[in-house]
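Complex shown without one protein chain; remaining protein chains in place.
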């Protein structure tokens, strides 16, 4: 009302003005391999084949809207969140987020901050698409400006909430933060983030192998993490499969299925991260009485 | 009562009969680098330095007890959960869980199912310990016998609950399931798990790249995942750090700090997985009215 | 899809085609006494004066829709829920729900199962309306066919969930179940519901002073309860009050404010009860492993 929220839940409807439900007609009673078709049917006894129902990433539009509100709020606290495509198939950026100008990511279709790598990724995706195939990849994300103290010490560790949020995005298969899986190969002496207090009593660390979270609670450094996405299950080529009576058949999907969801996942990762951080900010107001 | 639970919460006390609180005296006002010492203090204004308070993995004893009850219940449903050490530092098992006799894991101190690799891992950990250092690693886990239909389709995807649970274990830095990060490099056509119904109408898949979960819901195949652990932050060697007044100092920890937590994390991973799966089993009873 | 739910959340929009937002113009910066106008402003700093925002009972339309779905599900289990107006002002039905033909309630405007009392209530409400005033009352409700075992033993006692649900209805001021406040005046020997097992081993009770719940858990008898509603705060007569700058003023509301909400609360009470009971039914599926 008058440009401000009133404390009410914020409702909205996003109309899909470009739906092609007919593209799904041949999936009505056929299960796509490695897709939710079979598991939804096992769970509920029915399944909405038109567009995939909730198993479609269309569902994430509401998350992106929610994230947009969260990011407005975070901006007041000086917190910003930026995600980008760091790998498509075996094409993988070698560096950390600190090695790139992340603003470049939004200037190309694959949302990669390295222009040369972006070109290669685009070419790979077109190749893959040409063969009716799909390819996976990785989204990386950094949260800057987070104060120390966010996150809870046991089950609701800040990174546990982030992992939960990210693994709730369609096609996500993995999550790590800070040095993550690579860090598990290293020694404690290599990984120790030595404190570096300045004259004003602000505490920073010389390195940030921890990824901005220690013991589940933010320490004021940048929080960075990765999310792995599998290749999309819906292929525009023939695949042997079964129908809903479990009889063998062959399916060739029609329609506009993405050859690679990774660039589209970038704003979803940002949105989910924003909601997690804002929740933690508000919850932390109650850490002391 | 009379050997059966009554529906009441189950209470228990585990007395630590071997505590050495004095070992922590020199940490009272000094923050260990990459440890929760600093972040707890920032969050709460105080910190229990004796044993690390809740940031100590001692806290996980209650999880292991809870998991033991959950595993008893899961056994009734024919579900079993087995975790093992799959990497210590750069020593990493090359195969999947299907390549090893997992029963071997409990026969050696590092809980690795490959006896030769187990020896190497033990040697590495002793080396690391000798130098007052620590090393990270990876725990892998497989859940067998899970029926199709477990997990919720949007935020409470079964793998999101698993990721949340695993990332709530001390020192966990990463999670992936099925082909995970490695699978993000591959094509959809390589990853498709083709259905293979048998004569009785049971549906299995020829491969299991999905890791037993599709669209967030179990499909009846084995569920397998990995958890990455960082090297322990508490080193038995001198490290430059700061005290609670943010003045530079040097800390050398005393006491029985582990050079590698990975083997000890194995039963914690199993316990957390058991509780997630049992929750999903019970919740799924309400999937249809 | 095809007439059945798919497991998705059920979305709907109810368009208010008969809104008179202009009726609220003179309340924009004036607080109605005993209304949420002041408290919402204190909490949020802003308030939607047009129709009262969420403090309006319009908000309950979504509850009635939700209740309609719950009641369909409950019907499968043989559970039915019937509420009715048992008091308007000092006009109060003397008997319990067993003393009336509850089907009569839906045949008159005040939803009272006693036709003669219904007439008196209607007359009273018209009188009150004529004087620009409002009047409160009581809704009574009975849940029939509930199996034994619903409800949790400590905080989520079945009657605690019912009380919580009922007190979340606009203008509700009180809740009691079984013999309720009246029963608090009596002796244990008068209130004991003596068991009466039949030849088939079914257990019923000779009386039902408990109101179908013992120790927070349903016992298979009828569950009955009352909800007290205050008179509506918005009066169609002049009242001294203050504006948003806390200066004295006089307000006379315009528009279609109800002189008595009680008859309109009847379906809301039924809907909320239906959702509570269905939740308890589903939760109880997990009482034993």
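Assorted remarks:
Going by the order they are written in, the chains are A, B and C; count residues from 1 in each one.
One rule holds in what follows: a contact is a pair of C-beta atoms (placed from the backbone, for glycine too) under 8 Å apart; a residue touches a chain by one contact, two chains touch by 3 or more.
Source: prediction; values computed, not measured.
By the touch rule given at the top, the unshown chain touches A, B, C in the complete complex.
Residues 1-2, 4, 6-8, 13, 40, 43-44, 46-48, 50, 53-54 of chain B touch the missing chain (whole complex, contact as defined above). Hidden from this view is one chain, which touches chain A at 7, 73, 76, 153, 282-283, 285-287, 289.
Even with one chain removed from view, chain C keeps its contact list with that chain: residues 31, 33-36, 38-40, 42-45, 54-55, 59, 87, 89-90, 92, 128, 133-138, 148-149, 153-157, 159-168, 170, 172-181, 183-195, 197, 201, 203, 205, 209-211, 213-220, 226, 228-235, 237, 239-242, 246-248, 284, 287-288.
Just so it is clear, only the chains that are shown with their structure count from here on.
Core chain by CA centroid proximity to the global CA centroid: A.
Work out the mean CA point of chain B and of chain C, and you get 48 Å between them.
One finds 43 Å separating the Cα centroids of chain A and chain C.
Separation between the centroids of chain A and chain B, computed from CA atoms only, is 22 Å. Among the residues of chain B, those in touch with two or more other chains are 153, 287.
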